[in-house]
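Encoded as structure tokens, the structure appears first; notes follow it.
All protein chains of the complex are present and in place, except for one that has been dropped.
Chain nomenclature is as follows: A and B, assigned in order of appearance, with residue numbering initiated at 1 for each chain independently.
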Amino acid sequence: MLSIKNIHANVEGKEILKGINLEIKAGEVHAIMGPNGSGKSTLASVLAGREQYEVTAGEVSFLDKNLLELSPEDRAREGLFLAFQYPVEIPGVSTTNFIKAAVNEKRKYHGLEPLDSVSFLKIMKEKMKLVEIDQSLLSRSINEGFSGGEKKRNEIFQMAMLEPKLAILDETDSGLDIDALRIVANGINKLHSPERAVLVITHYQRLLDYIQPDYVHVLYNGRIVKSGTKELALELEEKGYDFITEGVDLNA
Amino acid sequence: MIDLTYLNDRFEHLQQVSADDGIAGVRKNSFDSFSKTGLPTYRTEDWKYTSIGNLFDQSFEQAGHTVSLADLEALRMPGHHKANELVFVNGRFDAALSNFLSTDDELIVLSLKDAAKGEYKDLVARYLNKSSEYMKDGVHALNGAFIEEGVFVHIHKGKTPQHPLYIYHILDGRAHPVMAQPRGLIYIDKNSRLQLTETYVTLGVSDSFCNGVLEVVVDQNAYVEYYKIQNDASNASQVSTTHITQIGRSYVHTVTVTLNGGVVRNNMNLVLDADGNETHLYGLYLLKGKTHADNHTMIDNRQPNCFSNQLYKGIADDFSTAVFNGKIMVQPDAQKTNSFQSNKNILLSDNATINTKPQLEIFADDVKCSHGCTVGQLDEEALFYLRARGIPKEKAEVLLLQAYAADVLTHIKPMAIRAYVEKLIYEHLSIV
């Protein structure tokens, strides 16, 4: 589904990603872990198409399309979803209207009629249960005055509504208390299916107590320096990142 | 009565006796401009809330003064024994009363005339009266038209003078009303620092009017702290213009404190003419009696990536009037400007007035600018709380006002000056 080959990327002239390779197949859950500044969020931004990030080398294909040639909105319409680490506030734009716009834009792209209000509301009600989100939250302006947990739940709710092929969760666990973490993780698990893949980006292992990854990769200094299964995450938790990074030659 | 004929005669005389002093041209342009505009009226937008026309209704004498070292001794600010002291009497730089501790390799002080001819003549030519590009009114032009015994200070490249600079403006009103028009130009060269405090004192009981202009040029990587302390007699009026141009990436920090006075008009202009300038402006005015204080600030963002922050706070009691007018301009090239301004006022009397007018004029899109202003009262709850603990109302009010003032006072960095201002405030507020 997603194939990343030797991606290099710069931010303001500084190379952050130094050759990433990653294959994700439908139905798989991958976790990318790594210390602060290793390039985790940069990878998420590059995949979503944020313009401040300049891709200097490498290829990414997504569902057999050249991802890097697509605009951010077309990537989204193709089924790539990014749950933001810091969801932005947009004053005056109600969450419901925003999601309705997003859902219908995607439908239009795939040649489908826009949803009418009734069917949209019906779907919304179903998905709301999934992430235990409150109606009142959805009538407020997007993310405005939301608590950290509400913002993250809202991201997962949007994911549920948009039914992406590939969901990238950028530090979705950061700043969550244990209840919110459970709700968010449940939401993700319920959406997980053989047709969909999930890429979890996280600093800590704790989200992986709730979401079982098939593969775990360690990102360090712009490269994936180690890949393994779930056990790798446990090992990281126990020993810290040093045990992996110590042996890595930074100049290689 | 000061009228155009009188001024014209004086101007002609001055131009004759000082024809070759290197600043006759500036005077000429200024006088022409004054003749054209005249004094501002309430119809002049920048003078909408402040009237100074009647200050010119009486005759001010231009005779000499009798200010002695003993007089100066009585009004010096704390820390003076470690400061360079620059003294103006009746608007004229007085070398005899002034005292410099710093050596010539740190800074140099010259009369404007000397500076206009010597080593610094290019700087004087370039920067003297640059402020007139922003100040189009007759009062400013009037100062320029009569530049006579002004002063030039140069802080040398890479130097941090051990001693701060104090500037005293003494107006000798012991024999007759006095008008003064001091003028100064300070150049702070690359990588240097300056701490500067300016204050005003009228001797005697006659009316005084001080129309002063200080221009400051701040070069690359320089750091400037500027404090203006105004606590003169109730019949002492002034228009005080401080025009600071940041020509290199630099840091400027100013605090203006206005307590007692007649009509006090301050123009604090900051021209941010280099990428990445940082500027902080603070002001505090605590007005009683019939004092009228008008603080005009202007920040002209001309280059990208500049940051400025302004906080002006004040109270108006009795029959006083407080005016704040803060203008922020962002020119088309000044992308990524961050400029913030806040003006807070407390009105303590129904015979007092507060007029505030913040202004944003923005011609660049990638900016973050905001201003806010409030007019309100002392916190009734807090007042009651203090009184419930047995503190009498008047004292409780002074306490709360001191707390209110503290937000600004903490930005006076030299402890000696801060303690001095705190003492002045305490005395000022305690006199009923």
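Operating definition for what follows: a contact is a pair of C-beta atoms (placed from the backbone, for glycine too) under 8 Å apart; a residue touches a chain by one contact, two chains touch by 3 or more.
Just so it is clear, contacts and distances are computed from a predicted model.
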Absent chain [UniProt protein name; select from "Fe-S cluster assembly protein SufB", "NADP-dependent aldehyde dehydrogenase", "Cysteine desulfurase IscS" or "ABC transporter ATP-binding protein"]: "Fe-S cluster assembly protein SufB"
Absent-chain contact - pick from A:G13, A:G92 or A:G111: A:G92
Option touching the unshown chain, where A:S71, A:S119, A:S193 or A:T229 are the choices: A:S71
Among A:F62, A:F84 or A:Y215, the residue in touch with the chain that has been omitted: A:F84
Contact set of chain B toward the excluded chain (per top definition): 45, 332, 335, 345, 347-350, 352-377
Contact set of chain A toward the excluded chain (per top definition): 48-52, 68-73, 75-77, 81-82, 84, 87-93, 97-102, 104-106, 109, 114, 117, 141, 158, 162
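The criterion applied here is as follows: only the chains that are shown with their structure count from here on.
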For chain A paired with chain B, centre-to-centre distance based on mean C-alpha positions, whole Å: 56
